[in-house]
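Omission of a single protein chain aside, the complex is shown with its protein chains in their original locations.
Order of writing sets the labels: A and B. Residues in every chain begin at 1.
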Amino acid sequence: MEILIILALVVIVVLIVGYPLINPERYRDQGVRQETLPEYDDLYGARENVFDALRDLQFEFATGKLSTGDYEQLKARYEVQAADILQQIDALKPKKAKPVQGARTCPRCNSAMSAQDKFCTKCGTKL
Amino acid sequence: MASLLQNSPAQSVSRSKSNSLKFLIGGMILLGVIGFVAVNSFQANTVYYYTLSELSAQRAQLSGQTVRVSAPLDKASIQNDQKNLVLQFNLVEGDQVLPVVYRGVAPDTMSNGESVVAEGKLDANGVFQADSILVKCPSKYEKSAVQ
Partner (left out) sequence: MGNFGSLTIPQIAEVGNLALALGLAVSVYVVFAAVFSQLKRRGEFFASARYGIYVITGLTTLAVAILEWALLTHQFRFEYVANHVSSDQPLLYTISALWGGQEGSLLFWVWLLALFGAVVLIQHLGQTNHLIPWVIAFIAFTDAFFFSLLVFISSPFALLAQTPVDGIGLNPLLQDPGMFIHPVTQYLGYVGFTVPFAFAMAALVTGDLGYAWIRTTRRWALFAWLFLSLGLLFGMRWAYVELGWGGYWGWDPVENAALIPWLTGAAYLHSVMIQEKRGMLKVWNLVLILLTFLLSILGTFITRSGVIQSVHAFGVSSMGPLFLAYIAAVLIVFAYLLYLRLDQLKEENRLDSMWSREATFLLNNLILLGAAVATLWGTIFPMISELLAGKQITVAAPFFNQVNGPILLALVLLMGVCTLIGWRRASPQHLVRNFVPPLVVAAITTLGSVVSGVRDVYGLIAFAASAFVLTTILLEFYRGARARMRMYQENVAVAPVQLVNKNRRRYGGYIVHIGVMLAAIGIVGSTFLQTSVQKNVAPGESVALGPYTMQFQKLFMTSESNAQVIAADLIVFENGNRIDTLRPQKAYYPAADQMTTEVAVRTTLREDLYVILAGWNDDGSATLKVIINPLVVWLWIGFIVFIIGALIAMLPDPREAQAVERVRAEKVLAGAIVQ
């Protein structure tokens, strides 16, 4: 009886762990494929951070922690950075980007956005 | 902290360098202060335990000084006067016996303590007048194994 339980436990463990190795084709791509080009990840990450920075600045100014001069200066600098990043993203894009099914785009400038966005992040068109 | 110095090239690099330098200096000063306080306080608060034999050997120098002793407890010798809050017991180590008097509430674990750490002074009669005592039990969080 005890032997049976021990055997059963060992067999179950080996079966579960070994299953993908018996069917390698089904699992071949799991966890080994990089989903996106790494340079995109970096650029998009950097862009979100600059946007965050601009939002922070605006709020910091509104709550009276920044003087008008400092605010304008920092804002101008981050806007330059943002423009630079957006340019690099554009440069990476393939020439003919086809809109993919299901992705929401801005009716005016055709840039992508999330389902919750109320304004286009690129041209500011109200959606 | 060295990583702070590695800024990407941008406008006013020199200014940011000087910022990092300022910060580095400030950080050093801060750590220096913490270190100084720590070392000072550490020396003042680090106490070596005396064993009973060391205590009796250096009795002359140590009388009147605050010292710590750590020794096995003779459970049979415990006398707890609850009314006047006087606790007396003997520490025993080999052939050395040290009577200890402590004025205060006896710890709950006294009766099954194995050894005691006492801090206080040795008086002229060779009795240890303890300011604080710490009872060491077989284990505070573990029970000893069933035999």
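Criterion: contacts are C-beta pairs under 8 Å (C-beta built on N, C-alpha and C of every residue); 3 or more make two chains touch, one makes a residue touch a chain.
The model shown is predicted, which means the values in this text are computed figures rather than measured ones.
Check B:Gln61, B:Asn84 or B:Asn125 against the missing chain and you find that the one touching it is B:Asn84. Residues of subunit A in touch with the missing chain: 1-2, 5-6, 9-10, 13, 16-21, 23-24, 26-38, 40-42, 44-46, 48-49, 51-53, 56-57, 59-60, 62-67, 69-70, 74, 89, 92-94, 97-100, 103-105, 111-117, 121. On the side of subunit B, touch with the chain left out of the figure occurs at residues 1, 3-4, 6-8, 10, 13, 16, 19-20, 22-23, 26-27, 30-31, 34, 37-38, 41-42, 44-49, 68, 70, 80, 82-85, 104-106, 108-109, 111-112, 117, 136, 138-143, 145-146.
Everything below uses one rule, namely that only the chains that are shown with their structure count from here on.
Between subunit A and subunit B, the centres computed from C-alpha atoms are 54 Å apart.
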